[in-house]
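Pasting in a structure now, in structure tokens, and then I'll have a few things to ask.
Note that this complex is displayed minus one protein chain, with the remaining chains in position.
Letters A, B and C mark the chains in the order given here, with residues in each chain numbered from 1 onward.
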Amino acid sequence: MHTLRQPDDRHAYTLSAAHPPIAAVPCGESIGVETVDAFGGALRSEADLFSERCPGPPRSNPLTGPIYVEGAEPGDTLLVTIERIEPRGDQAVTALIPEFGALTGSAQTATLDEPLPERTRVLPIEGGDLVWRDRLRLPLAPFLGTIGTAPDLEAISSLTCGYWGGNLDCAETGPGATVWLPVKNEGALFFCGDAHALQGDGELTGVAAEMAARVVLRFGLLKAAPIAAPRITTDTHLMALGCARPLEDAARMAARELVRWLADEADLDPLDAYELVGLVGELRVGALVNPNYSVAAKIARRWVDQLSPRAG
Amino acid sequence: MHTLRQPDDRHAYTLSAAHPPIAAVPCGESIGVETVDAFGGALRSEADLFSERCPGPPRSNPLTGPIYVEGAEPGDTLLVTIERIEPRGDQAVTALIPEFGALTGSAQTATLDEPLPERTRVLPIEGGDLVWRDRLRLPLAPFLGTIGTAPDLEAISSLTCGYWGGNLDCAETGPGATVWLPVKNEGALFFCGDAHALQGDGELTGVAAEMAARVVLRFGLLKAAPIAAPRITTDTHLMALGCARPLEDAARMAARELVRWLADEADLDPLDAYELVGLVGELRVGALVNPNYSVAAKIARRWVDQLSPRAG
Amino acid sequence: MHTLRQPDDRHAYTLSAAHPPIAAVPCGESIGVETVDAFGGALRSEADLFSERCPGPPRSNPLTGPIYVEGAEPGDTLLVTIERIEPRGDQAVTALIPEFGALTGSAQTATLDEPLPERTRVLPIEGGDLVWRDRLRLPLAPFLGTIGTAPDLEAISSLTCGYWGGNLDCAETGPGATVWLPVKNEGALFFCGDAHALQGDGELTGVAAEMAARVVLRFGLLKAAPIAAPRITTDTHLMALGCARPLEDAARMAARELVRWLADEADLDPLDAYELVGLVGELRVGALVNPNYSVAAKIARRWVDQLSPRAG
Partner (left out) sequence: MHTLRQPDDRHAYTLSAAHPPIAAVPCGESIGVETVDAFGGALRSEADLFSERCPGPPRSNPLTGPIYVEGAEPGDTLLVTIERIEPRGDQAVTALIPEFGALTGSAQTATLDEPLPERTRVLPIEGGDLVWRDRLRLPLAPFLGTIGTAPDLEAISSLTCGYWGGNLDCAETGPGATVWLPVKNEGALFFCGDAHALQGDGELTGVAAEMAARVVLRFGLLKAAPIAAPRITTDTHLMALGCARPLEDAARMAARELVRWLADEADLDPLDAYELVGLVGELRVGALVNPNYSVAAKIARRWVDQLSPRAG
């Protein structure tokens, strides 16, 4: 299998069509992609502090890409099946970064309070577990924190998310998931990175268990089938994503998109789909710390399948 | 077992110490409580519309109570173990109510748009399932939408929620759960109602599958142990609840309370507890439609237990 | 002129029909009302700290009332013309209270940050000015921070605001203004207090220049003319108030109410009224610190008058 990597000083800090593609890849073929961690590997021990080692926004969260997907044209939907995510080292790292996180004053939720103290925590990876302070072994649950395509016209920081995907920080983008992304440029121009070994809902401290990773992906295309927001499908669920602040708007965007998708898949009246999502839908908070928050609205595939044999 | 019921015209529309108790109940004993549905039973067929049959806020969501819990004094915490919730009829009812719900203009998110059409949907209960439009059989997952104590000084509508509990609409308050509520008045003055046969996260349409229910409860007390916000414990999780708008504030309140609780239970530094909740915490959205939204911040009991044998 | 006062231990901490009226007052007659400051007079020097001298919520912000307005019935609108507001002492007081204010972590915007230091500031009143730290003389601009009627069924803390008025903390409720309040109970049951000598938009520190005051009011009634939200009229403006979180919802509520009012007054199509408010409307933030935020949506009376001679 071919594996794509990028020199350390060439990673992308924006999702943008202005970057030259690092490779052109056909659909249907498994490819390896190496990613660096959200700190660009700068935090290796607990003595390494973000404020001292990292340049800070918008030069944070370096991505691998763009990858040119052969045959992708504006108006298509790119399907990215995540086959595997493996750590490329023997540790993950998390941190407290001043004025970043859900339970501290931040750039947006601006306060005059003294920030929480900065610190870095190394989490050794042993036998499929993260070791937390020699006290707990937390099973790895890896996923890609950042996954997206180049947006239309804009060049957007890898720290935020939107219709193009980006820094979704949603734990659903792990092995087995297929992520649906809008194609706005020829070749789709796919970016990914920010692999997380483990993250709680909301990524509350602002930083997950960050790791360099080797990812195996497979691309597919839905031709001339635009989507308004990213989607995720798994063996068990269909999900639509909303990216916004406040958090209720992210939830509204996700839920409306799921209602419309369900109405279409199951040939339901939109108000019936709304009712059904109201009864059995699920909401999962991605990140509660980025410039846009993210929420996945989910419905179990079994309900969709019972309503319609064509559900994908 | 003794069963408490209340004449239909005597149900409470506020959580308040001004209502005379309907019974005094000792701790440690299972008692039955009959509740009416959130519509006071006024919607029995799909021809019954909320705007025609129901008086509207604040005369919505009638509660059974208050129940005087013997021995409860201000500063205690009331533990309410929910042993059983059973439908008292053969159907549940859901509805679309104009200007109410997450995906429509509402009293707070005020718009000039035409409201969605009003309607009532009957959901027959058959063999432990809800039947949705003759097309799906959805398994019952019953819980108490509204559960709380009388607040300090105030008399608050049963439609909202806060430190006293109230209209949490959080699917975690089902059989097997123990709900922790602050005691602000002698006897605690417990109220409950609004049983839901099934509800998706967010209660997005504004209304769950509403049913009259027979509930079996058992009270306990933590003496002189005040809590700042409702909590829920189950076999698998510890949860703290936040009630606020916007939704991120509800999540922040819940998460901070969980962090503090975990720090206390596991004798952790609060920033270590924050880090751990950031790695393995979960967020579950209760309702995204009430005057206050609700979020449960959760942590699996196994992590707490490994850190501290005294975890409760 | 008759002046109403209340023993210090009898002030109301809730707006509620459960309190016995302190007086019955006819419409059309000027009456004096004495109010205490939001701290109940407990902070007299800079050595007096809120956390040491005041009982804290919900026993904060004591109000004078209820005043029974003769002839007021549910469905009416109470018009309260504020004729005069005068300090009852020679100083006002402001303070920083831990976990309260717009630029610090708070009960709702919960953080783990260390709170800002507590402090009390005395502001001597000299010749119609507030003296700030011997450095500035700030002209008094007095208004009633809290003004409202008893809500329907509920008993609500004097710290929040809603359709019943309450703790609006909107600098528009000063001398010359007429405040419109819904009547939900016989006699309207009017409460006021929390006079502010001066307050910036948003009451950002959580506390204005608080003072005990003597207020002169005159009541009027619009019979059988319910309103959905408080209104204020002055010589120059019509205003509708919205009370909610997040702040955009308070603005939406206020703006929708103003649009509907303008459409009615000027006999305009609602979308034309929306367009006009979009072109010449003003938004003024009341408080950005209370459980509900408040916003006044305003339109200059001259535009309304030109469109309709009947504008009030």
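Here are some notes:
Definition applied: a residue touches a chain if its C-beta (ideal position, glycine included) is under 8 Å from a C-beta of that chain, and two chains touch if they have at least 3 such contacts.
All values derive from a computational prediction rather than experimental measurement.
Looking at the complete complex, one finds that the omitted chain is in touch with A, B, C. When you scan C:Ile22, C:Cys54, C:Ile85 or C:Leu116 for touch with the missing chain, the hit is C:Leu116.
Only one residue in the set C:Ala110, C:Cys192, C:Ile227 or C:Val259 touches the chain that does not appear here, and it is C:Val259.
The chain that is not drawn here is touched, among residues A:Gln91, A:Thr111 or A:Asn167, by A:Thr111. Only one of C:Thr35, C:Ser60, C:Thr77 or C:Thr94 touches the chain withheld from this view, namely C:Thr94. Residues of chain B that touch the chain left out of the display are 103-105, 109-116, 246.
Touching residues on chain A toward the chain that is not drawn are 13-14, 16, 18, 58-59, 107-112, 152-157, 242, 244-246, 249, 252-253, 255-257, 259, 270-271, 274.
In the full complex, chain C touches the omitted chain through residues 94, 96, 101-103, 116-117, 119, 121, 130, 132-133, 135-136, 138, 198-209, 245-248, 251-252, 255-256, 259, 271-272, 274-283, 285, 288, 293, 303, 306-307.
Just so it is clear, only the chains that are shown with their structure count from here on.
Distance between chain A and chain B, defined via averaged C-alpha coordinates, is recorded as 32 Å. Look at where the CA atoms of chain A average out and do the same for chain C: the two points lie 46 Å apart. Counting partner chains per residue, chain C has residues 109-112, 246 touching two or more of them.
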